[in-house]
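Following: one structure in structure tokens, then a few remarks.
Only a single protein chain was left out; the remaining protein chains are all shown in position.
Let's look at chain A:
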Amino acid sequence: MSGTFVGMPAFPEAAREAVDNPILRGNLRHATHTIRAKRAVAVSELDDWAALREAGKQIKDHTLRHLDHYLVRLEESVTAAGGVVHWAVDADEANRIVVELVRATGESEVVKVKSMATQEIGLNEALEAAGVHAYETDLAELIVQLGKDRPSHILVPAIHRNRGEIRDIFAREMGEWGRPAPEGLTDTPAELAEAARLHLREKFLRAKVGVSGANFMVAETGTLMVVESEGNGRMCLTLPETLISVVGIEKIVPTWRDLEVFLQTLPRSSTAERMNPYTSMWTGTTDEDGPRTFHLVLIDNGRTDTLADEVGRQALRCIRCSACLNVCPVYERAGGHAYGSVYPGPIGAILSPQLRGTAGAVDASLPYASSLCGACYEVCPVAIDIPEVLVHLRERVVEGGPTTREGNRVVLKPAKGHAAERAAMRAARWVFSRPGALGAGQRLASRTRRFHPRSMPGPGRAWSASRDLPRLPAEPFRDWWRRTDGGKETEAK
């Protein structure tokens, strides 16, 4: 994935910074609690929610099972409609293709529709390196870009910023990128939106090349679709002469009819709206309407590896609604940046270590960035059992085992740094397999309990830094049971 996050500390350290930042925590708490309450209402309005969720899951699973077939079908339909399809095995190849396509137009700037796929591959940085300026046009994405920041939420990339911070960023940075912010800009939403509108309008009217992602691609017709709330995406999709869409290969649905399901579940899950304010669709090119040239760059970048894993592949069902982020108690406290990837929160914790592999420190820490509370699974509109995949990936980290990397079957060794834990788990298993040894250990602990500290040394220190350990009882239950014959004998010792 993107090089943007290289050198990030692993999750626990990165999260500490966020936990210690009261402004950030306040911003996140406010935003996630507001949206999660609205989502619950929007979902409860539909009495067939469970059936829609199951249907979404089935459609996606069917498509993934026959992905090769639907990809070929999609390529045929897009080509027949006047588009050109390109295949990219990884981020580098995808970036190379897009840079070439932009160069061929002779332009040095592009306007962008908010897209996770282009962030995943680090396209903006690659374009910049090639001398092409990429302008984000989604409001939140614009805030992140102007603030030289990284997105921290799938849907609301600037969720970690409050209005005052946004005002400062606009006033300071807009002039550098184009039309400056008006004099005396305040932090009222209306004024901030107007400043962004004026700044962006200039870009829309000038741009000859647009770059987008897509929420869905329909194999039968070759139609791509973007849903959004602001209408900026629609401007980028219709005004430029050349449109380049960069999309992950898992975003296919077989038929138009399938969209019926997702156009209900996606908006309610993500923005708690009954319908998206803007739903734009395009099929190849049309004379005298919209872009004259259309390119579709299909990226793999770890997706077929993920598909090869029978437990983990369900992550590819994700429709990026971000509902799991908004209910996640860990995300709420750690913030999106701690996940070290463009995909934060629960879905990021399972998707990134699959797309990138678990070799890096960040990726090896992500499967543990969850208390397995299950709230994410409960809200997911395509029923991805995120806790199940987390545990599966933990196993890959600590026990190793077979997996697929870059199309090859490999057997991973257990990750370094878990030796002490592994030994402890083995020892615990040894004791637990011998009830006599367990009882003896408990008895010894109880007898020496006056000497037990309420905090722990070593790895346990982390626990007792903020919590007191319970006092050991005088007698473990099994001894009481034996002594009193299950409570029937006298209690006196």
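Basically, a contact is a pair of C-beta atoms (placed from the backbone, for glycine too) under 8 Å apart; a residue touches a chain by one contact, two chains touch by 3 or more; residues count from 1.
One rule holds for everything that comes next: contacts and distances are computed from a predicted model.
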Name under which UniProt lists the unshown chain, selected from "(Fe-S)-binding protein", "histidine kinase", "ABC transporter permease" or "succinate dehydrogenase": "(Fe-S)-binding protein"
Omitted-chain contact residue, chosen from A:410, A:425 or A:440: A:425
Touching residue (missing chain; options A:143, A:350, A:375 or A:389): A:375
Interface with the unshown chain - residue positions in chain A: 11-12, 15-16, 19-20, 25, 310-311, 329-330, 333-334, 367-375, 377-378, 388, 391, 393-399, 421-422, 425-426, 428-429, 431-435, 438, 442, 445, 459-460, 462-470, 472-473, 475-478, 480-482, 486-487
